[in-house]
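With one protein chain held back, the other chains of the complex are shown just where they sit.
Labels run A and B following the written order; every chain starts at residue 1.
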Amino acid sequence: MTGPRTIVGTTGDWELAIGLEVHAQVATQSKLFSGAATAFGAAANAQVSLVDAAMPGMLPVINRAAVDQAIRTGLALGAKINRFSVFDRKNYFYPDLPQGYQISQYRHPIVGAGELRIDMPDGRTRVVGIERLHLEQDAGKLVHDRSATDSHVDLNRAGIPLMEIVSRPDLRDWEEAGAYLRKLRALLRAIGSCDGNMEEGSLRADANVSVRRPGAPLGTRCEIKNLNSVRFLMRAIETEAGRQVDLIEAGETVHQETRLYDPQRNETRAMRSKEDAHDYRYFPDPDLVPLQLSESRIERLRDSLPELPDETRERLIRDYGLTPYDASVLVADPDAPRFFEAAAHGHSGKRVANWIVTNLFGALNEAGHTLAESPVSAPDLGQLVGLIEDGTISDRIARDVFDEMFRTGASPQSIVDARGLRQIQDTDAIDAAIDAALAANPGQLDQYRAGKTKVLGWFVGQVMKATRGQANPGLVNERLRQKLDGAGKA
Amino acid sequence: MPSDLARLGVVDAADRLAAGDCSAVELVEACIAAQEAARNLNAVVADTAERARAAAVHADQRRRRDEARPLEGIPVAVKDIFCTEGVATTACSRILDGFVPEYESTVSARLWDAGAILVGKTNMDEFAMGSSNETSRCGPVRNPWSPVDGPSLVPGGSSGGSAAVVAASAVPAALGTDTGGSIRQPASFCGVVGLKPTYGRCSRWGIIAFASSLDQAGPLTRSVADAALILEHIAGFDPRDSTSADLAVPDLHTALQGDVRGLRVGVPSEYRLDSLPSSISDLWEQGIAWFRDAGAELREVSLPHTRYALPAYYIVAPAEASANLARYDGVRFGARSMGTDPDELYTRTRRDGFGEEVRRRVMIGGYVLSEGYYDAYYLRAQQVRTRIAEDFRHAFQDVDVLLTPTTPSSAFPEGAKTDDPLAMYVNDIFTVPASLAGLPAISVPAGLDEDGLPLGLQLVGRAFDEVTLLQAATVLEAAAGTFRPPAMAA
Partner (left out) sequence: MALTDDDVRRVAELVRIRLDESEVKPLGEELSRIFSWIEALREVDVAGVAPMTSVVEMQLREREDAVTDGNCRDRILSNAPAAEDGHFVVPRVIE
């Protein structure tokens, strides 16, 4: 298919407009405004300072590394770095918010407009506008399952530094939203400003979703909060858009509200807690003065950036002849380009990329491993492709060899040697196998001669089977055709 | 006589201790006894006698070992707004009932590190919101200058307990905080010296926040030299307060020796209110004459935006307070009124826990920050504040200090203004402008009015020029002499 997906209603097609607010935990040792640790998985309230608990008289002092990472991220997004930014108090009451306000940035964020390019599987490329990026504190966590009448408050997350990255409503369907989140995650991981670990809550997205008739102005949006996987994000958007279309087509209206996605039921529901109609009474935090950035600091941080995923992607396409899609998939994992380049040394980049994207990623995914934990090393994968390239083994055999490499970590050469999988190139041997197959299956031979030429493929299969897959399939095809057609003439 | 010891100022007591003329134990006992004798003032809200006695023994031991620190054995009372480790700290609010900090404010910790001893936590207006000490949940403080058989006069506020306990010679020095006049106004009402340092001079860490951009800690003493000595030991950079100035603290105590010939003293014409009682305008003229006699140069200056200071203050301070007091929600510390859900818990806790004036100011603050009003109130007030700071900057191009009255009246009877918030707010008309500009200011006792009640004159200095401010203050002190409440005289 080409172009973004639409929702097909009973009255016609509906387009989606989606904007994402992504909360990315900044990769720091300590919190945004206190010296408490940010590590995942500590005992409740063990990583809480007096500042995080908002004890009377406690004051915030900002973490330089968090500021640096926000600037680096802004630079990586090609965004405007604001030389003057202000920390505001966002006032609301909630048991997980000890100060009664969140320190955030409202009127003067540290990073202004930028953009992120996404590549879709169908070959389309979209440039998604980034409206802003700002720094803010995370809230604590409420635990509801410890008691029937109470909730328990754990402040370990309270004060953890977050970058809120706000896109424009440029995304047209859930596929694009998923691609955007994956791409953003790859970018953050590539520059090291966020570990991108969604299971641990390091990356969460809120999705603003609205529907409209093609070409019409934006409809009323609903915000779906706290989506913590790409899959849930995509399903939640599709579900929510469907809900909105059903509402409108039933003659009702969409109300602007905050909703939660329930993955079990695959539905969204309005949040019950009131939010004071969003009157957050923002004002500059008087405990902090404005943040002013020097040119030299920004330049130093620009110099600290590694090659960015888009740059890597261009280089892989240019230098290795990769398809844009394979290159995009490779750069989505910050470890993959290096792995690819190590594996592709001396081999066809295109073929190596295809092996990584199709086979290696599939196997890793199934086994729940990251690329760093891959049992197949980059040189071994290169060697495997080399064995295909020099005709030692066929693609099909190579898949078997790969499976064993993944299971045992052995090198492809050793597997081929040990199991005698070397491809048969000897035409005499192949001819013998063909003759045997033809002799053993006179019925099929008659069919072929009667004009059912499809049987050719069946004979190729028989020969491959007889040679335990080791015959060169191209050669088998060629010799078989000669024999059959020659015999016909005879 | 122990009571004689209690009458010693900081400098004199330090000299006596150093000379071995008295011990810390004797000095502390004298202050404990004097506080006991002055119990009817209700100036002290937390009993620290046992702790103080133990500390005095320790101080004497250090002195015997030649390890005496600069303030070794000097008793100091501390406003109940400073968090004191292990000693109940409530800001005289019901909402902090039972709160015992696990930490010590930077400013008080510096005093104890210099050898001073905590003798009494003093009464104050609830959360420092008030100018008469009548909003305290611990009840009003009686001004030691109240007629023996007459009605109680207020000590001023919010540092009313600190001013009263120093005026009553029950401690050589006390710490207060000043947001819009809360050190200077009670100092004036009680006939003592009250110094508000430059914003940023003293750390705010561990001081219960009222209005973060205005709050400053400072000493109340019976002499300018004592104020200088205490300031020297509480001032200085604190990395835990982002608004703390990273500047060296000058040797204030010895700087007092300089003379003021050629000092340019400004007299702001906008402070000449028609409504000013003649006793105050006469005293002001007297002060001008004293400076002229001392060889200073007097100049009329203009601070055109003076009359907007009070309205701007009553936007900025409540706005900041509304957020600063959001943490008092009954979840992590302090009093809690039960509710079946968090919102009910909050609204009941805050209703029961905050007194009327605090509730009023939190409401004002919430209103001026709320949607649709921010620009008209909060933003405009901060713009006016810039104007006011510019007025001062402009004036300080021509003069070195400014001389004004501290208050528009002397101490008034309890209950006289409690029904009229605006009448109460006007008490701070002369003190608020310097607060808004962050400038150092001091109130020095300068005379008595026709009822025999003390009046102070205020000096305002350039930012971080406490040296010149204190030098000028010694001129007033030398000319006016010191004042003791009649009941305490003898």
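In this section, contacts are C-beta pairs under 8 Å (C-beta built on N, C-alpha and C of every residue); 3 or more make two chains touch, one makes a residue touch a chain.
What you see is a predicted model; the values in this text were computed from it and never measured.
Trainee: Quick one: which of B:246, B:274 or B:450 touches the chain that's been left out?
Mentor: Within the whole complex, the residue contacting the unshown chain is B:246.
Trainee: Taking the entire complex into account, which one of B:112, B:210 or B:333 touches the absent chain?
Mentor: Hidden-chain contact among the options goes to B:333.
Trainee: Among the options B:354, B:396 or B:412, which residue touches the chain absent from this view?
Mentor: B:354
Trainee: Given the full complex, what residues of chain B touch the hidden partner chain?
Mentor: Residues in contact with the chain left out: 98-100, 102, 198-200, 213-214, 239, 242-243, 245-246, 305, 307-308, 311-312, 314-315, 322, 326, 329-336, 338-348, 350-351, 354, 359-360, 362-367, 370, 377, 379-387, 389, 421-422, 437-438, 463-464.
Trainee: Taking the full complex into account, what residues of chain A touch the chain not shown?
Mentor: Spelled out for chain A, the touching residues are 28-30, 34-37, 43-53, 61-67, 86, 91, 93, 95, 142-144, 146-155, 260, 271-273, 276, 279, 281, 284, 288-292.
Simple rule for what comes next: only the chains that are shown with their structure count from here on.
Trainee: So, what's the distance in Å between the C-alpha centres of chain B and chain A?
Mentor: So the centre of chain A lies 58 Å away from the centre of chain B.
Trainee: Would you pull the chain A residues touching chain B in the complex into a rising list?
Mentor: Chain A residues touching chain B: 50, 53-62, 89, 91, 93-95, 98-101, 153, 274, 279, 281-283, 285-289.
Trainee: Give the list of chain B residues in touch with chain A in this complex.
Mentor: Chain B residues touching chain A: 83, 89, 91, 96, 99, 101-103, 105, 204-209, 211-213, 239-243, 319-320, 322-323, 325-327, 329, 331-333, 342-343, 346, 366, 369-371, 374, 378.
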